[in-house]
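Reading through the structure tokens given below for one structure.
All protein chains but one are shown at their positions in the complex.
Let's look at subunit A:
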Amino acid sequence: MPLLDLDPDVVATARELAARAAEPVVRIATAHTTVAVERATLRLAGITGADTTHRAGDVPWVNRVVDTVREHCGLEHGVVLPAFHALREHDLGSLTDLAEATAAGQIQYRVPAGRDAERAAKAGRVAVAKGLRTVDRNRAQRDRLITRFGDPPRRPWIYLIVATGDIDEDVVQAANAARAGADIIAVIRSTGQSLLDYVPEGATHHGFAGTYATQENFRIMRAAMDDVSKEVGRYIRVTNYASGLCMPEIAVLGGLQRLDMMLNDSMYGILFRDINPIRTFVDQRFSRQVHARAGIIINTGEDNYLTTADAVDAAHTVTVSQLLNEHFAHEAGLPDELLGLGHAFEINPKVPESFRLELAHALLARELFPDAPLKWMPPTKHMTGDVFNGYLLDGFFNLAGVLTGQSILLVGMMTEAVVTPFLSDRDLALQNVRYVLDAAAGLREDFHPAPGGFIVKRAHQVLGEAVDLLDRIVRDGLLNAIADGTFGLMKRPPDKGKGADGVVEKADGYRNPAADLLESGETK
């Protein structure tokens, strides 16, 4: 039941403005491809593994092939036509054979024409469709396991992060966390992975402040959590990060290994990793199409804005970003139930009425996106190292989550900004969550902010500011707004940033069976 009495016309205007702001960017996204989109396509077509003999270390085969194709004949027509043409021309048995022959310098790629082009496109489509059917099967398998083991007994689902750097240790910590009440396990990635223009291979044991996202690590964690799901009698969801320069590939790997949620924000890479804006929007669209196909819930990153900007002054930028993320997600085929739009409890606790402001912001998100599994993120900016105060603040964060009907609750750590959490920190944090969820389980029923009162007024004000900002973005253009530092105070011009050289404008004859199959939903 709505509590904020939001004006439906204002809400409709906000959505319409978001759509208009996004429209030119979607047009740019569909007119370009990137090296990462092409590599993701090859991964769906079945290439795995890496060139272990390369002097630069293990270079994934998809990188070898895409880089070589680009060098020989460009990527304007996509990688599929030249790759599958070469496969037939050289009578090779598999794409991995092709990759090895590429590395040995035996392949000269070219863009086929006429019947050759049709044949290559058809062969490519058969191979990619096979990969997508694996994604489809994983989705069905997830549904079966949820039916068998059950969903968590209540909302919000409890989301917990592990980050040891070693996938084997992660499994131990994740299993313990699930037994202690976590419903969702997120494996934080190694610092710096977002700026790698390739996906590392195999099981990894030496990450920095996190563990590398690799297909094998995904498989290990999912398999371990399947066992734990059986043990604890509820389906434990696994999360990783489709962000950075390999967004589309990681999305594919997540789909192939039955991950359940992925961090995927439309602007995070641009603002916080200084990744080229065009690269990000192209990669984001493809990755979200893959998530939609895989039934993966995306988590957006609005919490990040509040760690750099002031959480009161910038509250409306969160709303604007949520609306943009929603539009980009819908455009890529993601339904509301897969939209884990993010927001966070980051107001300075010294601000008078800070808790009421938090409630207003959280409730606004809840009522703007009633069907989205909102992700509610804990305080980080005002965690000072005083762990006792931090524990109290996390308790209020948990209470705000229950009171405003949040869907996914990321468990706050009192040792935030001090150390990577100890086993005991995580245990205490889960006790905190359990206490609040038990003690105030039904409190939402009694929570009716006074009509025209502080909370209602504040929510209206934030929505109004969001509409004004969206209006300005529509007038200036979203890319210009990003360049001007509208979000999170970061200025990111469209021609700058990392990975810009991986963006390619599509030619008229561009073919990508993965894009076709994702758009149409076909399986063959």
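Heads up, the rule we're going with is that contacts are C-beta pairs under 8 Å (C-beta built on N, C-alpha and C of every residue); 3 or more make two chains touch, one makes a residue touch a chain; residues count from 1.
Operating definition for what follows: contacts and distances are computed from a predicted model.
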item: Per UniProt, the name of the complex member that is left out, chosen from "Osmoprotectant transport system permease protein", "Dipeptide transporter membrane component of ABC superfamily", "Formate dehydrogenase, alpha subunit, putative" or "Beta-lysine 5,6-aminomutase beta subunit"; value: "Beta-lysine 5,6-aminomutase beta subunit"
item: Selected residue (touches chain absent from view) among A:180, A:199, A:402 or A:517; value: A:180
item: Selected from A:427, A:476 or A:516 as touching the chain missing from the view; value: A:427
item: Option from A:192, A:333, A:477 or A:509 whose C-beta touches the chain left out; value: A:192
item: Identified contact with the non-displayed chain, of A:307, A:389 or A:480; value: A:307
item: On subunit A, residues whose C-beta touches the chain left out of the figure; value: 165, 176, 179-180, 190-192, 194-195, 208-209, 272-274, 307-310, 381, 385, 417, 422-424, 427-428, 489-490
